[in-house]
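In this view, the complex is presented without one of its protein chains, the others remaining in place.
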Amino acid sequence: MSNTFGNIFRLTTFGESHGVAVGGVVDGMPAGVKIDEEKIQAWLNRRRPGQSKITTPRDEKDQVRLLSGVFEGVSTGHPIGFMVENTNQHSKDYSNIAETYRPSHADYTYETKYGIRDYRGGGRSSARETISRVVGGALASMMMEGTGISVTAYTSAVGTVELQKSYKELDLSRIEDSIVRCPDAEASEQMIAEIEKAKADKDSIGGVITCVVRNLPVGLGEPCFDKLQAMLAHAMLSIGAVKGFEYGSGFAGARMRGSEHNDPFVFRNGKVETETNNSGGIQGGISNGEDIYFRVAFKPTATILKEQQTVNRGRENVSLTMQGRHDPCVVPRAVPIVEAMTNIVLADAIMMNRSAKMPF
Amino acid sequence: MSNTFGNIFRLTTFGESHGVAVGGVVDGMPAGVKIDEEKIQAWLNRRRPGQSKITTPRDEKDQVRLLSGVFEGVSTGHPIGFMVENTNQHSKDYSNIAETYRPSHADYTYETKYGIRDYRGGGRSSARETISRVVGGALASMMMEGTGISVTAYTSAVGTVELQKSYKELDLSRIEDSIVRCPDAEASEQMIAEIEKAKADKDSIGGVITCVVRNLPVGLGEPCFDKLQAMLAHAMLSIGAVKGFEYGSGFAGARMRGSEHNDPFVFRNGKVETETNNSGGIQGGISNGEDIYFRVAFKPTATILKEQQTVNRGRENVSLTMQGRHDPCVVPRAVPIVEAMTNIVLADAIMMNRSAKMPF
Amino acid sequence: MSNTFGNIFRLTTFGESHGVAVGGVVDGMPAGVKIDEEKIQAWLNRRRPGQSKITTPRDEKDQVRLLSGVFEGVSTGHPIGFMVENTNQHSKDYSNIAETYRPSHADYTYETKYGIRDYRGGGRSSARETISRVVGGALASMMMEGTGISVTAYTSAVGTVELQKSYKELDLSRIEDSIVRCPDAEASEQMIAEIEKAKADKDSIGGVITCVVRNLPVGLGEPCFDKLQAMLAHAMLSIGAVKGFEYGSGFAGARMRGSEHNDPFVFRNGKVETETNNSGGIQGGISNGEDIYFRVAFKPTATILKEQQTVNRGRENVSLTMQGRHDPCVVPRAVPIVEAMTNIVLADAIMMNRSAKMPF
Partner (left out) sequence: MSNTFGNIFRLTTFGESHGVAVGGVVDGMPAGVKIDEEKIQAWLNRRRPGQSKITTPRDEKDQVRLLSGVFEGVSTGHPIGFMVENTNQHSKDYSNIAETYRPSHADYTYETKYGIRDYRGGGRSSARETISRVVGGALASMMMEGTGISVTAYTSAVGTVELQKSYKELDLSRIEDSIVRCPDAEASEQMIAEIEKAKADKDSIGGVITCVVRNLPVGLGEPCFDKLQAMLAHAMLSIGAVKGFEYGSGFAGARMRGSEHNDPFVFRNGKVETETNNSGGIQGGISNGEDIYFRVAFKPTATILKEQQTVNRGRENVSLTMQGRHDPCVVPRAVPIVEAMTNIVLADAIMMNRSAKMPF
């Protein structure tokens, strides 16, 4: 269960790696939104495998097909069904793992939970599941078009290579110039080298994505359980390889004093602003008009080509050597996924916020 | 909206600092659970103000009253309503902030979102809101009694004083011996000193809470959007002052290689276990039977007694000096809140997992 | 579970007949609504026992107490908690049914479902549960104040005494003049006589309530599963004794031809109207601006004072003679309950409809 995300703007997804298709339904899209199928495809192309030398060479076209909810290029207020067919799946690649639990994968937990496991390519736990998230996020972003709201993510660390600059010091228009999606040219090169080294070692490497939301109006987020940061954290930690989330001052904020951490308000240029932004644009769970920024930690890809110790279904201790085409680092391809989930959270928060005030 | 948390085991809460009462409803509690009102009170006593020299001296008794859903000491399967009356509220203490936005509080965002603000004690954004979470968590824990599942949180950092030991090196039965709720006597003393220093400086300080879940069965958590870590992250980030969440290897995992991070499975003692636990007890979003552990970062209390710059409702830049009785560090009292929210997530995950398999 | 009703405007309830209190939480009330506690009490007084010679003589004051969410008489956008204490409960009255299943009551099904049963006064299945619905409905009605929307229910049948006039031929301002809540004086007298006859016979009698909604804007209701009529039917059939629901032409519509049943549109007085209203004000699940009207069938009260055959917990066939103070007909007191649930459905539909269109 729980293949639906969101309260009013809701994404429901389906699909496994080697099933017929992955896809989903966006419900709660208001009528009158311009829907551009090519832009959705452009989002998917940023996520797709085989896009550069540091991603898996698998060639998945990931062609999206909208099935409903759009009429003459505009949303009708009805659910938008969509699908992406699975076309490049080699079932035999995975036959050797039908009987063996890959370390740090979902094989063992799925099989124990469900008593049955679609072992082909990880089934539902495959990264192909994120295709539906990217389509949902692309649709969400169209709802916000023309509002000035921007959602931008980039790679801020790969392994021990960490970008030391704040997002304010970076030229975020340069992100897509880099195959690792880091806007700083120098750091980008180091990160690529780090990934290539891991790959050469038949190993994998983790990393961090930073995401920035700008021009959000004041008032998004709900005060208690659905604070904006709580919805963002939920969204981020629901992405397969994510291990941590922090926003604004984050873990560093825990080391600070209140006098240092508090963001003084100031009225200037006809606006209430804050002098600093340790709050990360959210106060009391609600956007305050400042930039929202957060960091998301990704573990190294669980699939590595080195020999590993593990257990099989017969409860024997065995060794396993994986083969096939895998990403040595998920982070570059996860950048649009982080952006997509952020857009979904914001679209939902915008819709929820419509219920805040009278009159109607 | 969104004052309900959970899918099947659900907590709905209400209440402001200076209203009649705070309280809530737990729906989805199965019938047949022994409900012990004294134990709930004991949970609340760990959260209550005035419990030690490092918490606010406000004396709030926080007496819980169960209103329904329990018959002869046992849950009936019907909703459990509960309330805690607000008895020690001094409305006049807050009159000076009716017109002024406290920095890094919810005053400005609430007023903008709703067009109206109950300024007394922060209203819904008051920490009193967490009373309902603690009652909900205490009830959730009763559902798991006798299963061996344990949820234990402790203070692992205050400001720059960080406990360097892992939870495995600590005697977690010693937590309540320390008023700061740190099981290491030496670190505990340093933390208390850190808090007292902040207090003497009319300032506040942040910190970190670590939480450990043991003896959870394999299978809890849902594969896609409601991964166990996503529900935990949502729960934690919904607590007022929280800035970050990481589980298992966390942000440190982002710096690792896959060969180092993957947890080899091993079959021993008749059980499938992992040699290491960078996964933090969760794989593919589902508990794997190992310990779950995570860290939660808290910012310094926003209320400080130093003079601060801010803005008032009339959009004037003003200075503000707060008075009153406040916690210089929220962390010690937040320990039971972290445990409570964790218990609620687990109770909900247990109930959801009942739907995983046939036959019924 | 499922003690919450509504999608955005949501009522969560708790409480049994002989517990401490019944009550609930309204979440999703927008900020800025004038909340009048006396009006809520007036709603409850229309539902309360002992209000006339044809209702149970039990004297339950049913004093409502708002616990949160209101500041200076206005809603704040935060959840409104409320409770009504149970003060006139005689637990010993019910001791004889602890071991015996009352026919057509919930005793047998509750005990089988939950393995435990609070037998005092029916526990959660008691009509006292509807107190929370009435408070929720009163609050919902306040959200619509000033919009011109009106919700009016009345008794249109008691046993075989059926009011032959349509709601359009009646003076609905006369409903409260009648203790049976029928606006037609002659039918009202016959209905009262019918109830008194049933009472004298130690028996009970069923009836029908008609409800009319006027001045609803076009557009409320969702096209697929939450059609306005589907939400109304759900709401009505969730009331204890209800056996049927029909709106517009209802069951009679099934006997008609399309040419007779279709409602021709006409543009007049600057408005799109329909010449007839077999649609009952709803087309495609969405309000069309015409009056909504529907009928709700209530079975005779299950509690009668005649001897009945039944089974006890020990699986013995036994006879049962009930005593105590009961309504011979639930319909007069159910009129405000029908109105309350209708108001809740409308409030929710209004909030959902805010998400229909761009721009935001």
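The letters A, B and C name the chains in turn, as written, and every chain counts its residues from 1.
One rule holds for everything that comes next: contacts are C-beta pairs under 8 Å (C-beta built on N, C-alpha and C of every residue); 3 or more make two chains touch, one makes a residue touch a chain.
Predicted, not measured: the structure shown is a model, and the values here were computed from it.
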item: Where the missing chain touches subunit C, by residue; value: 1-5, 7, 13, 101, 103-110, 112-115, 124-125, 129, 157, 159-160, 198, 201, 203-208, 218-219, 221-227, 229-238, 240, 242-251, 253-267, 272, 274-275, 278-280, 283-288, 295, 297-304, 306, 308-311, 315-317, 352-353, 355-357
item: Where the missing chain touches subunit A, by residue; value: 1-4, 8, 10, 12-16, 19-25, 27-28, 31-32, 65-71, 74, 76-81, 83, 113-118, 123-124
item: Subunit B residues touching the omitted chain (full complex); value: 8, 28, 30-33, 77-78, 143, 223, 350-351, 354-360
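Rule of thumb we're sticking to: only the chains that are shown with their structure count from here on.
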item: Centroid spacing, where centroids are CA-atom means, of subunit A and subunit C in whole angstrom; value: 46
item: Centre distance in Å when subunit B and subunit C are each reduced to the mean of their C-alpha atoms; value: 39
item: Where subunit A and subunit B are represented by their mean Cα positions, the distance between them in whole Å; value: 26
item: Overlap residues in subunit C, where contacts from two or more other chains coincide; value: 8, 28, 31-32, 77-79
